[in-house]
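Every protein chain except one is present and positioned as in the full complex.
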Amino acid sequence: MATTANPVDRMGTDETHMPPSRSPWAETWHLLCKNRMALTGLVIFLVFFGVAVAGLTVTSGKDPILDPARVRLQEKLRPPFSAPKTDSLRSEELPALGIYILGTDDLGRDVFARMLQGAWVSLTVGFVAVGIAVGIGILLGGISGYYGRQYIQSGHILFWLLLVLAIVLAFQKILSAAAVLLIVAIAGWLWKKRHDRRVSPLPVCLKWIALPTMQVDTLIMRAVDIMLCFPSFFLILTVVALLPPSIYNIMVIIGLTSWMGTTRFVRAEFLSLREQDFVAAARALGISDTRIIFRHIMPNAVAPVLVSATLGIASAMLTEAGLSFLGFGVPPPHATWGNILSDGKAFIFDAPWLTFAPGVAILIVVLAFNLFGEGMRDILNPKLRERN
Amino acid sequence: MLAFMGRSIIQKVVTLFFVSVISFLIIHLAPGEPSQIDPLNPKFTPEMVERMRTEFNLDKPLHVQYMLFYKNLFTGRIVSWRDNQPVLGKIWERFLNSLPLFVVGTILTWTFSFPVGIRSAIMRDGVYDKSATFLAYLLISIPGFFFAYILIILVVTELHVPVIGMETFGVTSASPLVRIMDRTWHLVLPSILGATGGVAVLSRYVRSQMLEIIGQDYVRTAWAKGLSSETVYYKHALRNALLPFVTMFGMILPGLIGGSVIIESIFSWPGMGRMAYEAILGRDYPVILTLNFITAALVLAGTLISDLLYMVVDPRIKL
Partner (left out) sequence: MTVRRFLIIAPAIVSLVLIISYFWVPTFEEQTRGNPDRLVQFITTSSGDAAMLNPILSADSASSQINGLVFEGLIDRDENLQFRGRVAHSWKIYEHAFFYINENAATARWGRLDPSGLVSHLRTALDPRTAEWQHVKAVDLLPPEDITHTFSTQEGGEIRTVVLRAKAPQRVRIVLDRVDPMLFERLIKILGDDYYNTFDPAVDVTAEPDLPSAQLKAKARALMPPTAHNPVIEFYLRPGVKFHDGHGLTAEDVKFTYEAIVDPKNLSPRIPDYEPVKQVLVVDPLTVRIVYKRLYSPAFTTWGMGILPAHLLNDRVLAEEATERGQKPDDFNMRQSRFSRHPIGCGPFVFQEWKSDQHVRLKRFDAYWEGPPNYQEYAMRIIPDSLTQEMEFYAGTVDDYSVLPHQVARLKKDGRFQSFSGTAFGYTYIGYNMRREPFDDIRVRRALGMAIDTQKIIDYVLYGQGEKITGPFVKQTDFYNRNIAPLPYDPQGAVALLGKAGWQLGGDGYLQKNGKRLAFTLITNNGNALRKAILAIAQDAWKQIGIQVETDLLEWSVFIQKRVNQLDFDALILGWSMGIDPDLYQIWHSSQGGPFQLNFVGFSDPDADDLILKIRQTYDHERQVDYCHRLHEIIFAEQPYTFLYISRWTALLDRRIVRAVTGADGRNVYKPIVPTKTGGYTFHFNQWIKLNRPPEFSADG
C-alpha cells in the first residue's frame, strides 16, 4: 500500500540543515512572496473568507439586507446588472444594491444574495468536514506513529467490548445493565493500571489479559486500508441518500470518509520525528508522552498537515457541489453554490449566469485553495526548494 | 515471493471481509429498516416491500442476513429489487458500456500526462512549466459537471452535433464504419471530462518524479559524459522516473466504477456509475452492496498488482 504514496508527500528529513538566517515563519513568508501563484491563492482565500463572513451577516437574520429567499416572480431570470422594474415591486422587495449584480433566478431571487449565502455554507462545509477529517487523522495517525509498536492486549479488547456493549444497552434503554457493564469496565481498567504500577506478575488465572494480540499500528493501518477500499464518492452518495437531508450530515459524512490520507501522513511524520535526536533527548529527560507529543512532535508535523487540509477543503467543496448537483446536497432553504448551479442548469440556454456565476465561483475558490496549498507544500518541502 | 503473495492475499481477503461487513452495517443501521424507508414513494409497493423482506431475510438476525446475502451474491442468485433481474448480469452489461469510456479516458490520461509532465520538468520554472502548472490546477479545481456543461453547450451550439448517450439515436441502419465513428464521437466529451483530473494530477506527478531524478548523481554523470540532452532526459532520466508509474497500472482498476457517476449522469451514459446512481435513487440495496463489494475487490486487486509490479520492476525491493 505504502508504495503508492505520493512522493511529494515524502518529507526530506535527512538533509543537512544550514542554520536559518531568518526565523522559520519569516523564511516561509519570504518564499511565499516569491511564489506568486500561491500568494494569489492566499489573497483569494482571504477575500473569500471575508466575503463569506460578510455574506453571513448581510443575508441572515430576520430582516436581512440582502434577502436570498425573497421571491419576486415578476423579476424572473433577469440578466446580471439589470435594474429592477420598480413599478411592479413593493419597496421592501427592491434589491438593496439597486441592481441585480448577478441577475435573478427562475423565482426572481437575487442570485448575488444567494451566492453570498452559499459562500458561507460552502466554507462551513469545507472547514467542518476537513476539521473532522484532520481531527481523526491526527488522532489516529499520532497514535499509530507514536505508540504504533505497542501491542494491543486482550484486556484492551475486552475493555472496549464492554464499553461498546454498555453503549448499545444504553441505547436499548436497559440502563441498569449498561451501568453495571460500565462500572465493571472502568473498575477493571483502574485495577490493571494500579497493578501495572506495582510491577508484580499477574495472577495465573488472569494472565490472558495481558496477551498481546496485534500492533496498534497494524490495527489502524488496516482500518485505513478498509476505508480506502470504499469508492468514496459512491459511499458518500449512498449514506447521504439514506440519511435525512441535512447540511450537518453532509459535513460529517465528508469528514468521516476523508481522514485516511491525513492519518497516513501524520503517522509517517510521527514515525520519523520520533526517532529524531530532540525527541530522544526529551524522553531521556523524563518528559511525559503527552508533553512530548504536543510540545515537541506536533509543532513540527502540523504545518504539512495544515497544507494538506487546505487541499482537503478544496476537494470537500467540490464534493459538496457534486452532491448538490446530483440532488443529494444541502437541502433548501440553504443556498449553496452547488445547488444554485444544479437548479440553474435547466436554464442554461436562457439564463447562463445561473450556471456560470456559481460555477466560476467554485472554480476560483477551489483553485485558490489548491494553488495556496500546493505552493505551501513546495515551500515546506526542502527537496523541491530552490537553493539560494 | 510466494510467501509474500500468500500473506498479502490473506490480508486482502480479511480486509474485503471487513468492507463487506461495514457496508452491510451502513445499509442496515441507517435510520429505519429498509422495509420502512420511504413508504410514501409510489414505487415502493407492498409487493416490493414483501419481496425485499424475503430477499434480505429481514425477519432473521443480522448475522444470518449477512451470511445469506453474501451466499446469494457468490452463487450469483442475488437479484435487483427494481426489475428482479440478476444483479451480476446487470452489472456485466453496464460494465461493457462503461469499458470504452474508461479505456479511452485512461489512454487520454496516460498519453497526455507524460509529454506534458516531462516537458514541464525539463523547462522547470519556464513559461511552459508555469502555464502547465496553472492549467493543471485549473483542471483539478473545475467542478466536473460545470466543465461538462460548458463543453456540451459549446459543442451543441457551435457544431450542432449530438453528444448525449452512447450513440446517435437512429443510426442503427447505418454502415458499421459510421456506427463505430459515431460511437467514437460520443466518447470524446465524456472521456475528455473523465481524463481532465487524471491528466492534471498525473502530469504533476511525472514532473516531480523527473525533477527528483534529474537531480540524481547518475544523471549528473551522464551530463558530464557529454551526452546529448535528448539521451540524458529520455534515456537515463525517464527510464528511472517511470518506475513508480508501473505500479500505478494497478490503481487504475477501481476507477472503473468510482468517478463516473456525475459524468455518466450528465451524458445519460448507461454505464456502471449511472447504474450506481440509479440504484441509490431507487434504494436498490442488492445493487448498491454488490457494486460496493466489487469496487472494494478491485481496489484490493489493484494494490496487489501494484505491489507485485513494483517487485518485478525494482530488484532492490524485497518483500
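Order as written gives the chain letters A and B; numbering starts at 1 within each chain.
The rule we apply is simple: a contact is a pair of C-beta atoms (placed from the backbone, for glycine too) under 8 Å apart; a residue touches a chain by one contact, two chains touch by 3 or more.
Given the structure is predicted, the values throughout are model-derived calculations rather than measurements.
**Student:** One chain is left out of this view; which of A:Leu77, A:Ala210 or A:Leu380 touches it in the full complex?
**Tutor:** Hidden-chain contact among the options goes to A:Leu77.
**Student:** Considering the complete complex, identify which of B:Val19, B:Leu108, B:Ala121 or B:Ala279 is in touch with the unshown chain.
**Tutor:** Of the listed residues, the one touching the omitted chain is B:Leu108.
**Student:** With respect to the chain omitted from the figure, which of B:Met5, B:Leu135 or B:Val188 is a touching residue?
**Tutor:** B:Val188
**Student:** Provide the residue numbers of subunit B that touch the chain removed from this figure.
**Tutor:** 40, 42, 83, 104, 107-108, 111-112, 114-115, 118, 152, 156-157, 159-164, 168-171, 173-175, 177-178, 181-182, 184-185, 187-188, 191, 230, 234-235, 238, 268
**Student:** Considering the whole complex, not just the chains shown, which residues of subunit A touch the missing one?
**Tutor:** Considering the whole complex, subunit A reaches the absent chain at 71, 73-74, 76-77, 106-108, 345-350.
Just so it is clear, only the chains that are shown with their structure count from here on.
**Student:** Just curious, how far off is subunit B from subunit A if you go by their C-alpha centres, in Å?
**Tutor:** Measuring from centre to centre gives 24 Å for this pair.
**Student:** For subunit B, which residues are in contact with subunit A within the complex?
**Tutor:** Subunit B residues touching subunit A: 11, 14-16, 18-19, 22-23, 26-27, 30-31, 37, 130, 133-134, 137-138, 140-146, 149-150, 153, 157, 205, 208-209, 211-212, 244, 247-248, 251, 254, 257-259, 261-262, 265, 276-277, 280-281, 283, 288, 291-292, 295-296, 299-300, 303, 306-307, 310.
**Student:** Can you list the subunit A residues touching subunit B in their complex?
**Tutor:** Of all residues in subunit A, those touching subunit B are 1, 3-4, 6-8, 37, 222, 225-226, 228-235, 237-239, 241-244, 314, 318, 321-322, 325-326, 338, 341, 345, 348-349, 352, 355, 358-359, 362-363, 366-367, 369-371, 374, 383-384.
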